[in-house]
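Structure first, then comments.
Shown here: the complex without one of its protein chains, the others still in place.
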Amino acid sequence: MKKEENSKGNRYGMVIDLDKCTGCGLCTVACASENNISVLYDESDKTRNIAWLQIYTITNGKDFPDTEVVYIPRPCMQCDNPPCVSVCPPTATRKDPNTGIISQIYSRCVGCRYCMAACPYHARSFNWFDPSFPEGMDRYLSPEVSPRMRGVVEKCTFCHHRLMRARSKAYAEGRRELKEDEYIPACAEACPTQAISFGDLNNPEHQVSQLIKSPHAFRLLERLGTEPKVYYLSAKNWVRRMADNYLAGELS
Amino acid sequence: MEFSRRNFIKFFAGGLGGTLLTPLPWKLIDDIAIWTQNWSWVPVPGKGKFSHVNTVCTLCPGACGIQVRKVGSRAVKIEGRSDYPVNHGAVCPLGMAGLQVLYNEGIRWKAPMKRMGPRGSQEWKEISWDEAIDTLAARIKGFRDKGNPEKLAAVDGNQSRSTMALLIKRLLNSIGSPNYLRMPREEDTHSMVNFLMQGFDSPLTFDLENADFILSFGCGLLDGWGSSGRMLNVWRRWATNDRQHKTHIVQVDPRASNTASKADLWLAPSPGTEAALALGMAHVIIKEKLYSKEFIDNHSFGFSDWFDEKGLEHKGFSGIVLGKYSPENVENITGIKSRVIIEVARKFASANAPIALAGRGKGTFPGSLYEFMSVHALNALKGRVNNKGGTLITDDVPLAPWADVVYDSVANNGLTKERIDRAGTLRYPFTRTLIHKFAEVINGSHSSPVDTLLLCSANPAYTMPDNQSFIKALKKIPFIVSFSPFMDESSMMADLILPDHSHLEKMVDIVRPTGIQYPLYALSRPVVKPLYRTRHTGDVIISLAKRIGGSIASSFQWANFEEAIKERVSGLYDAGENKVSWEDVKKNGYWYTPRHFFGKRSDIFKTASKKFEFFSTKIELAIKTYSKGLRPGKPSGLEGKSFDDALLNLGISAKGDEVYMPHYEEIKSGGDKNEYPLLLLPIEFINLATGWIGNPPFLNKTLFDYQLTKDDLFVEVNPKTASRYGLTEGAKAILKSPKGELSVRIHHFDGAMPDVIFIPFGLGHTAYDRYLKGKGVNPNEIIDPIEDPLSGQPVWWNTRVKLIKI
Amino acid sequence: MFPFCFEWAWDVGHIIFMGLLYMVLGAISLGLLYAFVMTWLKVTGRDKLFERLWIRFPITLW
Partner (left out) sequence: MDLALIPNGVQRCSLKRFVPWMVLWIALISWGLVSAFLCFFKGLNQTNMNHYFAFGLWIVFDLSIIALGAGAFFTGFLTHIIGEVFIYPFRDNLKAVVNAAVVIGFICYSSAIAMLGVDVGQPLRAWFIFWHANVHSMLTEVSFCITAYLGVLTIEYLPLVFSNRKLREIPEIDIFGNNLHHIIALFAAVGTFLSFFHQGSLGGMFGVLFGRPFAFREGFLIWPWTFFLFIHSSIAAGPSFTLLCVWIAQKVTGKELITRDVFNLLAKISGWLLATYIVLKIVDTIAWAYGVVPRAGMSFMDFYQGSYGIWLIIAEIGIFGIIPAIILITPKFRERNDLLIIGALMNVIGIVLDRFVFSIQTLSIPVMPFDKFMSYFPSWQEWGIAIGAIGYGILLFSLSYRYLPLFPQEAEMNPVQVLGRAVTDSGVIKRS
């Protein structure tokens, strides 16, 4: 597997502090309303609904009253070595070499779902149904994000339209470089406890670059070599162990 | 040419080959592909100019500042407003999904409606606003002219201090009906504690931002308690403070809720024993002399034993606590190890700015009075009253009062009559409103004492504990008018619908949002033009008053609701340091003064003793008056005439002076312990709307599939308890209480207390659209509320149930 | 698929993959063309030319 680290340009990444995450679900709601995500009558069907940012619950498995609950918000990991990109037959998903963001072209996707089979994070959702918005709710749709049609795969884009918005603003002001807080995805912006930080991992001055150096930083399924750009933080050892598979007796 | 088979084949092959050489098939294939990229049934968002509108979210009394992004005339996204003093950018999931409340055509009433078929048949006829208001005015005039203005009642869910609530109350007053009912909230209990111990008739507020030790007795700080946007923001501040100043959080909760999991320490006492736990900690603080001597000596009453004017000896709070609530005793009651009680009490006492908070879940429902008093006693012991990082007694917002109500003789006469729910009478001296009692009286009477019921911003047929008895009462009431913008359970039972605007279409205010510790006036403004033929309820009430005429019309002189608000706001100009105009308030969306403190401690308490009262003289007076009133020949069943009878009626099991002081009352519950061995404890989630607003679809997205699967609601059960009943993960079961039964699924949750069933509020709607209707079950249907001692409010968290495997 | 599609790149992957693909498609087309031409020769009675072009696979290939 060849590694495609983009050393030059930007490498946008996210750090989610699980010790701060309260599982309130605001990131999911912010994401859904920012990105025109459709809703099913039965949203309890997590295997069929559209969720760019899904929250998982983990517990330490201890009996009452020593139980601890931790929430893991899971956007697209925007892997540096994405398992999904090389498998896509019609080149509908690509990694932007200048930002590291994995894009998805809905109008080109043929719906073969091979990328979903490739992604171990379940970060991709397939439109099993025609996009549905309850009656009258198409009135809140944002023109910045095109609604998806039935039969295509969609996923978190790190709110790519916000990058576009920030860039055009910067260009209009004659700047080439974006400031750290100019481009933030909706989830990071909405997080009320500021558990989600976002920035350029290639820029040592950005907060995310410093946060990932923490001994508490980890990524999901690091062993598979997907090189996610979404990092997590937790001071709890059991949480860090829960992020990847370990053989019995193996120390984390 | 001869038409032979050979020629036919030639023709066919040639035709095929020829067509393939033309661009036609290729163009067609391409066009079809382009068609799949532009299906007409996939909505295309309209374009337009981007703009932002700052306003206040009024979906709950929390009043978070929000910024609405607009494209053209459409609102497309709600975000938190970072320059707003309440929430500093944080909002709750419901607030952020507010556009789904606004734009959901399936849940909104679009015009005034008149019921056509029998009740519940949902046959409606659209009528004009004039006809609607005339109908209501004529109805009210009808019974009012006969001298029975009290036949009008209103159930109001607007924040109690808001202009809307004032206006509705004013309408009832001017007509002459005492029957203004409010949906009960936890704030009511906090108000009572403030009134009984400190002499103030407003909710306790907490300076959480500056506290460094939070001892929360069940408040779902992260589960939507108080103003949830503010709480999330405060939590961030607590968590990001550096190590030394990090706020320590102890959560008392029978379940590993979000708050409990994130807290530094989680204590899980048996449900309903929180008061004992608080008093156990008080025991440690008193015994080890960790309390604030300055406060106790100078500003408190009833701490030590004392003699009254008659020379009778009274036992003080300290004596009772030291006698009855040793950590060992409390361990027996609560199940919390005495070692832990001592440790937490010491930590609480040694913190710089500790606060003890009483509450339950989101605070949507009232709590137990003595329990809240016991918890507040901890604050008093540490002198955490009216100081930075403590509980605060705050100024009122200096709004200008309206001109006095004009009463005619009918109104004067009507207002002397007793309230239907008996709130504020000798039996319920401190309670403002008792909506469950209201239902009880109607259900128990021959014909309904109420002729016309107004429902404003409330959905009691769904949200009330034991909602079935309220529905029964609704069925008995001859005429129901709903002002709800939504097709909720209650308005489905109405006879006349006068739909209000949705929250982003109208101007309303919230005065001192829930839990905010400084005087803040929040004013929302319309973000979009009203989508349908709805009308602001404030305007409707003013028109209605004018239509009824007479003295009532003279009490409502404003042209519209905005003028009514404006008149109140004019008071802000002269007050405080920041003088503001109406336009300023409208533009900012708020007015506030960051002044926190009401005054010097020596003269703030408005109790009889002018001190903080561990021994509440108000309770003493009330109970004594009540017991004197229990004379023979009075209502049957109250024969016995002694003080003990009074206590029995009030549901108080304590004896002697303890009755007037914070103490632990074992909460009784309906249902036999042997038949119903388990306890039902309803829970609330921040991402599941539990109030009168239905849960929007985006929030359904955030529910886990172990909370709701298809239409089945899961109850959380400790795996050990579940396996005792042979119930595996996901198994279906019947949850039965003396009131009824619900069909649920079982979720094994290690963090759930054994022998307690945790069931979420917020689902099981029988109205709204199909994104909500029929999903899950409503715990209110099987809650068997008993009355809280003294306050008489329904205890909704102590129903006995059993699980039946199916 | 074609160099004018914008995801096309002149890299090893494209050259090998597309090269093999076009070779295969070419072989199939040539085969079909041969069959068509021979049929046409025979049907139109150009038997002489037909005999001369008559080849036998795969012996002639080796």
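As written, the chains take the letters A, B and C, and residue 1 is the first residue of each chain.
Simple rule for what comes next: a residue touches a chain if its C-beta (ideal position, glycine included) is under 8 Å from a C-beta of that chain, and two chains touch if they have at least 3 such contacts.
It should be emphasised that the depicted structure is a prediction, and the values quoted were computed from it without experimental measurement.
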Displayed chains contacted by the hidden chain, counting the whole assembly: A, B, C
Chain not shown: contacting residue from A:A118, A:V145 or A:A217: A:A118
Residues of chain A (touch criterion as defined above) contacting the omitted chain: 1, 45-48, 56-58, 72, 83, 86-92, 108-114, 116-122, 124-130, 149-153, 220-221, 223-226, 242-248, 250
Residue ranges of chain B at the interface with the undisplayed chain: 5-6, 9, 29, 32-33, 35-37
Absent chain, residues of chain C that touch it: 1, 5, 7, 13-14, 17-18, 21, 24-25, 27-28, 31-32, 34-36, 38-39, 42-43, 54-59, 61-62
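Rule of thumb we're sticking to: only the chains that are shown with their structure count from here on.
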Distance from the mean Cα position of chain C to that of chain A, given in whole angstrom: 48
Centroid distance [mean C-alpha coordinates] between chain C and chain B, Å: 79
Distance between chain centroids, defined by C-alpha means - chain A, chain B (Å): 34
Residues of chain C whose C-beta touches two or more other chains: none
Junction residues of chain B, two or more chains touched: none
Chain A to chain B touching residues, read off their complex: 19-20, 22-26, 28-30, 32-34, 36-37, 39, 41-46, 49, 51, 55, 57, 59, 61-65, 67-70, 107, 130-131, 133-143, 145-150, 189-190, 192-194
Interface residues, chain B side, partner chain A - complex: 36-37, 39, 41-48, 69, 71, 74-80, 89-93, 96-97, 99-100, 102-106, 108, 222, 229, 232-233, 235-236, 239-240, 256, 258, 261-262, 266-268, 531, 686-687, 697-710, 718, 720, 749-754, 769-771, 775
